[in-house]
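Partial complex: the chains shown occupy the same locations as in the complete assembly.
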Amino acid sequence: MKTTSAFFTFLTVITSFFVVDMPAAVDSAKDQTVNNESRGDPVVFETLTVRKEGAVLFAEIAAPPMNLLGPELVRNLVSLIQRAEADDTVQVLVFKSADPDYFISHVDVTRIKEYREEAAKLTGEASIALLFRHLSASRLVTIAQIEGRVRGAGSEFVLACDMRFAARESAIFCQIESAFGQIPGGGAAQHLTRLMGRARALEVLLSAEDYDAELAERYGWINRALPADALGGFVRSLAHRIAGFPAAGRIAIKERVNAIALAPAEDFRRDSDLFGEGARSPETQRRMQAAMKRGFQTRDAEMALARMLGDLSDD
Amino acid sequence: MKTTSAFFTFLTVITSFFVVDMPAAVDSAKDQTVNNESRGDPVVFETLTVRKEGAVLFAEIAAPPMNLLGPELVRNLVSLIQRAEADDTVQVLVFKSADPDYFISHVDVTRIKEYREEAAKLTGEASIALLFRHLSASRLVTIAQIEGRVRGAGSEFVLACDMRFAARESAIFCQIESAFGQIPGGGAAQHLTRLMGRARALEVLLSAEDYDAELAERYGWINRALPADALGGFVRSLAHRIAGFPAAGRIAIKERVNAIALAPAEDFRRDSDLFGEGARSPETQRRMQAAMKRGFQTRDAEMALARMLGDLSDD
């Protein structure tokens, strides 16, 4: 399992800082000896651009047109996590988005089976809930730097990270599942109930409403809302500070905190199963189709998705 | 157990007082013989006026002179819950008050045995703690729209609701029991400790102080404080949004959240028993009498109840 930090020096593609419409996606290539990383050049996956800076990896999500969580992004996340965990020189992992309007929009509902199979490559289970829980339990410290929309599994991904900081002006949070008759399948009920208590978690989960960064902070959904122009600097500084402390403390702290506040795997598994069952129900199918007709999974229509979700029953 | 929504067309009394200017709610109720409900006319209990609007019931508490929780209100709540749970066309239940100064003041301490017996008609146990817990576990989604005072069991009633929104200008929250040497008997310790953590829960429970809506929001006692003139519209819109989503999602979400954050019945039962034992102690009896002499359970004296509670030991 143990590799060296050489991984992050291989498969490097020269790209001028952060190329959004990314070409080369060579995921499984090992054993390259090119050493561009040491010059700070990013490593490019199909949907992720990863830059190493000391002991911190900055992974930028770029899955146009709207950062849906589909099989490609799940496959790339699995690769990134595996390699980073195996590399002793990596301590902290920062996630951000190349798209100012979408961090991760939600899962691609047309490809549930496919992305679940990609998740299984990390955990042995076809469920992103278990993939996300793996990240929470990892020795790596993970920080989400959020601009734009995180809805559904996008929200659940950032909830799986150890910390979440969001741009006050642009970040939007939503658990969309109840609008389709479903429970979130990636752990939102587990995390939100523990973070914000029963009443606010029920409000968020039952309403499928959009929450801005300020309200998300008040509810405990995120650590803090920060001005967009201060966000990157704050997160970078925090990441390096944490990465500079000894590994033993970080590992002990994550273990002890997780023992209290990270739900057991069987609870994530149960939510994931309930989501899967729900997805096959006629009512959920009907709502999905109604949403698709109104532009669900298109960039423009989802800018104001919460409003659309409130209208599906009128069809 | 199954009845029809025809219940909500039964016992209808036209009262201009309770009919607010809402558009008529035409509901797909089966089996209607009398059809006043479809015109938005309210159903009137002794202490509750209930109006149905689509899949949402709005129950307004009116137990003059100060909305004490006595046998009548408990009996009416039990009836309302039973019928609403048995009616498939009802999804969401909103509670509000006809009295701008008192939502529910607290239990009528002169009639503990009586109201407990009314509660037993729903749960088989003579305890409002178990009645309140039944509501939290119900398939119905419940929302408290709070203006005025909620103290003692009044606070515990809204804590049993799934969500709580309060008027910034008028809502006041207080757990009065420690002033009498008691622990709250209706679940406040269970809910508040989980919502606001050990230190704030101890402060609230030990101080018997009044908390305004803004501080109640900061402590997590309520979901949000809103301007009084926006409160009704906000809650109505949220209730209809939630009611319009499929039942399967709502049920799964409440079950999963309750599995994490709703205390076991035995803990509610234990608090209820401790309250009952406390009520019979000489010190509590003496304090109750001292409070009665100062106007406890009268509308005017309770406007500033928290101050009075601080003076009982001086007698």
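Going in written order, the chains are labelled A and B, and every chain counts its residues from 1.
Definition applied: a contact is a pair of C-beta atoms (placed from the backbone, for glycine too) under 8 Å apart; a residue touches a chain by one contact, two chains touch by 3 or more.
Everything quoted here is computed from the prediction, not taken from an experiment.
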Where 2 copies are displayed, count of copies in the complete assembly: 3
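Note that in this section only the chains that are shown with their structure count from here on.
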Distance from chain B to chain A - Cα centre to Cα centre, in angstrom: 39
Residues of chain A touching chain B in the complex: 177-183, 189-190, 193-194, 196-203, 205-209, 218, 263, 270-271, 274, 278, 281, 283-284, 287, 310, 313
Chain A-touching residues of chain B, taken from the complex the two chains share: 141, 161-164, 191, 194-196, 217, 220, 222-223, 238, 241-242, 244-250, 252-254, 256-258, 260-262
